[in-house]
Structures are given as C-alpha cells and as structure tokens.
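Every protein chain except one is present and positioned as in the full complex.
We call the chains A and B, going by the order they appear; numbering starts again at 1 in every chain.
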Amino acid sequence: MITFIIKRLLSLVPVFIGITIVSFAVIHLAPGQPTDLMTQLNPKVSLEAREKLIKLYNLDKPVYVQYVDWLSRLVRFDFGKSFIDGRPVIKKILGRLPITILINVCSMALIFLVAIPIGVISAVKRGSLFDRSMTLFVFIGFAAPGFWLALILMSIFGVQLGWFPVVGIKSLDFEYLSLIGKILDLGHHLVIPILVSAFGGLAGISRYMRQSMLNVIHEDYIRTARAKGLSEREVIYKHALRNALLPIITILGLSIPGLIGGSVIFETIFSIPGMGQLLYQSVMARDYPTVMAGLVIGAILILLANLIADIAYFYVDPRIRIGRRH
Amino acid sequence: MNLLEVDNLVIDFKLIGSSAVKVVNGIDFTVGEDEVVGLVGKSGCGKTVTALSVMRLLPPGGRIRAGKIIFQGTDLLKLSAADMRQARGKRIGMVFQEPFTSLNPIMRVGEQVREAINVHGRLDSRVSKKKVLELLDRVKIAAGPKVFYDYPHQLSGGQRQRIVMAMAIALNPKLIICDEPTTALDVTIQSEILKLLLELKKELKMSILFITHDLGIVQEIAEKVLVMKDGQIVERGLVGEILARPSHSYTRELLEAALKKGIELSDRAEQKRKIVIEAKNISKSFSIERGLTRKRVGWIPAVTSVNLKLEKGKTLGLVGESGSGKTTLARMLIGLIKPDNGEILLEGVPLEKALEDKPRSVRAMMQIVFQDPYSSLDPRMRMKDIVLEGARLSGPARIEEENVFKRSLEMVNLTYSDGLKYPHQFSGGERQRIALARALAVNPQCLILDEPVSSLDVSTQMEILKLLTQLQAKLGLTYLLVAHDLSVVKSMSHFVSVMYKGEIVESSPTEQIFHSPQHPYTRLLLESVPRLER
Partner (left out) sequence: MHKNALAIFGGLIVLILVLVAIFAPYVATGDPTAIDIKDALSGPSPRHILGTDQLGRDIFSRIIYGSRVSLSIGLVAVGLAAVIGVILGSLAGYFGGRMDSVIMRFVDIMLCFPSFFLILSVIAVIGPSIYNIMIIIGLTSWMGMARLIRAEILSLKEREFVLAAKVLGVGHWKIIIRHLIPNGIGPVLVSFVLGVAGAVLVEAGLSFLGLGVQPPMPSWGNILMEGKAALGVAWWLILFPGLAILVTVLGFNLLGEGLRDMLNPRLRR
C-alpha cells in the first residue's frame, strides 16, 4: 500500500514540474517587464529606481534562469514577495487558505449528503414525480450561473429580508462573542456562500449518481440477487448502491477544480477574505508573484485531491486491489 | 401431480415508442418431479423469456399477457410480489448464462453464497459459513476455505458458474432453471458442468428445466425435449425418439444443421502439393503489466514453437479452446502481430520482408474474415464502400470498380441494390458474407478464417460453411480455419491441428484426428463434445 502511494507521488513529480512551467509561462506572456505596471504609472519613479527594481526581481536575467531561480525557491516554500505590499507571498496565502478550505469542504459535504440520496431515489423511482421534478431542478441548477444565484440570494435574503449578512465572515462585534457565539456567527455568514458554492455541484453529482444507479440496476448480478429471493431493499442498498458509488468517487475528485475555481467569484462577491479573493485582487493589481503562487498552490491542491480519490478507488474496488489470478 | 405446469402462456414486449411484439405465443408444457426437460430453439425463439417468466423476472418491457404457471399446485402468476419472492431461491432456483457478469464484482464469493442461504431465515454466521463450505464442496470447487474469501474476478468462468449453481441449490429447491449455462464456457469445462448438474439432480432429487440452442447438450442431459420456434412449441417428446425420428420440419432442420450435413469437400487428389504459407518454430509472448504504474511483472506465453503448413487449395482446421493461442497464431500468420522468434514464409519468402518491400502484393495474397459479424464491419460505412475498401487502394477506374463489386457480390450471393445499406440493416449471416466479399474483392489466394461462424445460428452456420466450400472448389482457395467447434472443423477441413496452451499437440488429416486421436488432450476434447451422432 505504502509503496503504491510512494510510486504515485513520484510519478506526480513531472506533473508538478509541468504545473510550474505553465504557471511561469502564463505570467511571462505579457510584453514588457512584470514590474512595468508598478513603475510606469508613477512618473516620480526615477530611472535608477526602476533599474534597482529590475535587479531586485532578477528581471534582467534570461527567462530560463528566472524560471530555475523561481523553482528552486518554490520548493523551499519561498514564493517571493508581493508586489503590492512587499510581504512574503507565502504568508499572505496561508492566512487566506483556511477559510477557503472550510467553505469548500462544507460544500463537498453538502453535495455528498444531498446529491447522492437524490440520485439514488431518482433512479429507483424512475419516471415518478420525484424523478421528474428533480431532473428539472438539476437542469436549472446546471444552467444558472452561480454568481447570479449568489446575487439573487443576497438581494432577497440579505438586503430585502435581512436574514443573512451579505458581506464578510464576521460581524462587527465578533471579538466580544463567546466561543459558541463566534462559531454561530461564522456559520451565519457562511450559509449563503456555501449553499451557492454547492449548488452547481449538487446538480451534477445527483445526475451522475442517478445515471450510475440506472446502469448498475440493469446488470446481470442484480438479476441474480433477485433470483436468490432477496428483498428489493437488499437488492438496491446492499448490491446496487455499493457498485454505483464506485465511479462517483472519481467524479467527486474531478469536481474539485470547479469548486476551487468558483471560490474566486464567490469570495469576491461576498467579500470573504479567502484565497479566491486574494487571487482576484492580485490579478487585478498585477501582483505576479502572488498570482504565480496561487496557480501553483491551486494546482497542487487539485493534484492531491485526485491522488486521494485514486487511492480511495484503489481501496474500494477489489478488481484493482487484487489482480487476476489466472 | 406435475411439478410445473405451464398453460397457454402469452408474453409480449413493449418498449416505449414502439408497438408490442409477441414473443411467446401460447405455449404449454409440463415438468415432472425428478425430471430433466430440455427447451431447445434458435436465439430469439422465446425460450429465455419463457424461463424468466417462471421466476417472474422478465426484463423491462416484458409483460405476461395470459396463461398460468402452476408450480406445486399454486399459480405463480397470481401470487403477490412478496409471496413470489418467497418462492425464489427456496422453491425454484436459477442459473444464468453469463458467468462473468452474474456475480457482484465487489462482494466476496463466500458472502454471496451465504446470502442465498440466509434469505429465508437468517442463520448463525458460523453455521452459515459451514453450510457455504459444504455447498462449495458439493459443486466440486477445490480449496473451498480459500475461495470463500475470493472475489469473482479471481475465479475462472467455470468456477464462477459453479458458484452460481451453489447459490441456486443452497436451499434445496425442487426445480432448477438453467438458461444456457454453458454457452460461454469451453467445451471441456462445459462437459464437467453438465456432469455436475446431473449428479446434483440425483443427490438432491430436483428437476431441471434446461434452456439451450445446442441439440448435442440436450441429448446429453435431458430426458424430455421441447422444440421451440417463433414463440411456439412445435414438437415435444422423449429425447431419444425426437432425435432419431423428428416429425416437424423445423426439428429436422435443426438436426441437420447440427450434424453439418450436406457439405462436400473438394478433393482433387491429382493436384500437386504446394505449400502456400509455412510457419517455422514461431513463438509469441505477451507481457503482464500490473497496477497503475504498469510495471512488467511477467510474461504470458501465447504461442510456443509452432510449426504449420498450409497446402494450396486445402483447408487446415486449427482447433483449440479459449486461451490456446489460436487467434494469436492466426494474427501472426496474417501479419498483424510479429512473432518473437521463428519465421513465417509466404510462398518461400519471409513474411516480414515481403510486408516491407511489397506490402500490396502480400495483402493481395491473403486476407482474413473475423468472428464477430457485428464488429467486423464499420457501422458508418455503406455496404458498397465496405466491400470495395481494399480494392480501391490500388486505384482502379470507376468502371472496373463496378465490375469488382458485382463479381464479389455474386460470389457470396448478395444483392447489388443492397449496396447503399448500412451494416445494421443486414442479418448476422449476411454481414459475414459482406466480410467475405470484402476479402474476396482483392483476389486473395488464401483466406484466414478466424472463427467465422461461431457467432451465428446453427442454420446460418451451415449456409456460410457451404458457401466457403463452394468457393474453395471454384477458386482453389487455401483456408486456415480457426475454430473451437469441432463439428465445424470436421465438416470443412482436410487437415486438423490441435492447439493447447500455445502449442500444437497433434497434426493429422481430418479422418485420422477424429477416429484415432493420439494426444490425450485431443481425446479429451473429442470426448467432451456433446455428441449427436452415434
């Protein structure tokens, strides 16, 4: 088992290098120097100061040297300093990461707990009112842009009804609340963001679950189970469901990039101080070290999530775990 | 009282968007206590649907329109769903056709058998485990305690079928329905499973309703036989009588096709022997790659040190079961796979070299017809384009193309006007003829036939084999006929080579192989075939 994980990690090294190359290349697509934005807008900056800046960031050296330099610092977790405020990028990101992870994990959990039962019941009661209304719901969920839903929920529940706050993650009197109070306050602020973030994924996963269930129900071994005299309930939950869940693990893994990407928009709308908002602000301000770091870290998180999904699949499907005997 | 009485059963199928199709059109039959009844017919005649209806497990779209199914005095069709469920497993058991998909792939095999035991009354886990081991023993599975913890994919097809049988007999039902349980298995395994079934019947005093398309199996295992055609039973009676003196024309048709009567081999003894293709000591191994990193963990030898000679104008039958390497061998001879050692000579010239220097002429010398008529034709191409695909490569003019097309169609008895149709609009037999026309369009001297009729119905098999023999006589073609079905090989070949685990164990003229086989495997093979002829 351990050897399997180590082998997988090793095979990911080229992917990691590829990620860094792409991240680096993307930023250096721009004509001119990355520091131009900083210097050109300010006429007071002298030529001397500009050259000093260029030297500071190694921008006078050829591209591949810059890359190797950046990469070697990267593996030591040194992502450089932000163009905006000079603080170490790694500190900025680490400060923002927890809240983004919290929101995404809650979204995933919500999706898991809601979408799977919906999918299973839709499949079992195919063609019923439940199935058809769920299908409708799913299609609309797919089609509605997340940020639009966010705006609507914000204007109805936030502004009109005032039930939920629309901005930030803490109230003004956060510091004075008890521990329980703090947790509740946090939750109160996060309800709408988590709901909105999960909505699209919910639609998708319930659809896939339904499809997977339908595929499995028509398999021969389900017929065998019925021929043995098992009750419908045992047939569905003991035999069909477990087999239908297998591909869903992979799908869940594949939907993680979507969630992380969605953070950018949602955190910006709700003014949540997470990694997505940081990245958006960095992009707008052309703070390239932070942007590059964001790309790399985002990609790595996804890589890890997929690795975990692979391992989980390996564990759960005996056909992969135990090879053939003959 | 009869164990099972089926009375005027009518079943139709209605899929969304199309009209209802009658699949079973008013049949009645009985199965007595301690009796084996064979239900035989072509695919699509309604026999499987009949079997499923007794268990009330019809696939979606199937409806029982009329009739009675009376089992031990109770009409099963009038039972509630819950009561019917009680009957399944406990009073009636079922064994299905596909051993590879009949078991839950993520559940251990022992658990699945245990489930069958616990269905109508949960037993203590130690007690049930003991029962499972007893059952495994009864179905002759070796190493029961280990197999208990195995997953289905770790077992062979024959073993899996035994597990399914163990589940079916777990609660000692009075009737077992077997739906073509051996069709997907090798002949040698098949005969073991049939023997096992008969033993179990005797031990447990149960009746068997055995569905099959193979008359040979019916003779081996059944006492009474019902012949089904197009949803109706056309003949019934004791097996011995029906097979010796069939009264209905359809039964006679089935019998003749099974015996492959009416095929005349060309036998021009005066012709000088000329070797068209020769294989010298060729071998091929495939590597086993395991896990997600695809590391090579070993080699599987597919073909080992094979020597082969194809004589002009004659047919060499290559016989072997699945895994024997015959398909790999055929593909090496045609140049699709390169052998690891040895050489293949095409009229004296090494094949590899000929493919490099003059690939066109090699392709014109030998062609191949595959097994599966459903996947050997591009579903998106029209018949005419399929047939002419090879011929068009040498760039003949339009007029010549027409001639080539017409000629090829004539040879295989297809209609010119069907040229615009797509493969799915043709029957299995017709598709095989299209594949043949495609091969013949480039004027090959030699045809490799890789299981050309295994996917076809018995009567269609006859047509194609007859056609092939006629073509051989007319055009002097050389055939390599690869097959697992001995009757096919026997009816068409001049010489036979028997393959087992990658090696050729025996090679002789046909008569000799079938009348005095030398190698023990050849003998086993011949004995395992359910024989119709006496």
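The rule is simple: a contact is a pair of C-beta atoms (placed from the backbone, for glycine too) under 8 Å apart; a residue touches a chain by one contact, two chains touch by 3 or more.
Computed from a predicted structure; not experimentally measured.
**Q** Using the contact definition given at the top, list the shown chains touched by the missing chain.
**A** Computed over the complete complex, the missing chain touches A, B.
**Q** Would you mind spotting which of B:F96, B:F370 or B:Y479 touches the chain that isn't drawn?
**A** For the chain that is not drawn, the touching residue is B:F370.
**Q** Out of B:R126, B:R273, B:R380 or B:H515, point to the residue that touches the absent chain in the complete complex.
**A** Touching the chain that is not displayed is residue B:R380.
**Q** Could you tell me which of A:I19, A:A123, A:I217 or A:L252 touches the chain that is not displayed?
**A** Answer from the full complex: A:I19 touches the omitted chain.
**Q** Any idea which of A:F137, A:Y280 or A:Y313 touches the chain not displayed?
**A** Of the listed residues, the one touching the omitted chain is A:Y280.
**Q** For review purposes, identify every residue of chain B that touches the missing chain, sorted by number.
**A** 16-17, 334-336, 359-360, 363, 367-368, 370-372, 374-380, 389-390, 393, 424, 435, 438, 442
**Q** Touching the missing chain, which residues of chain A?
**A** Touching the chain left out of view, chain A contributes residues 14-15, 18-19, 22, 26-27, 29-30, 139-140, 142-145, 147-148, 151-152, 154-155, 159-160, 257-258, 260-262, 264-265, 268-269, 276, 279-280, 283-284, 286, 291, 294-295, 298-300, 302-303, 306.
Just so it is clear, only the chains that are shown with their structure count from here on.
**Q** Okay, in this complex, where on chain A does chain B touch?
**A** 4, 7-8, 11, 218-221, 223-231, 239, 242-243, 246, 310, 314, 316-319, 322-326
**Q** Any idea which chain B residues touch chain A in the complex?
**A** Residues 55, 57, 60, 85-90, 93-94, 96, 98, 101-107, 115-116, 119-120, 150-151, 153-156, 164, 167-168, 290-293 of chain B touch chain A in their complex.
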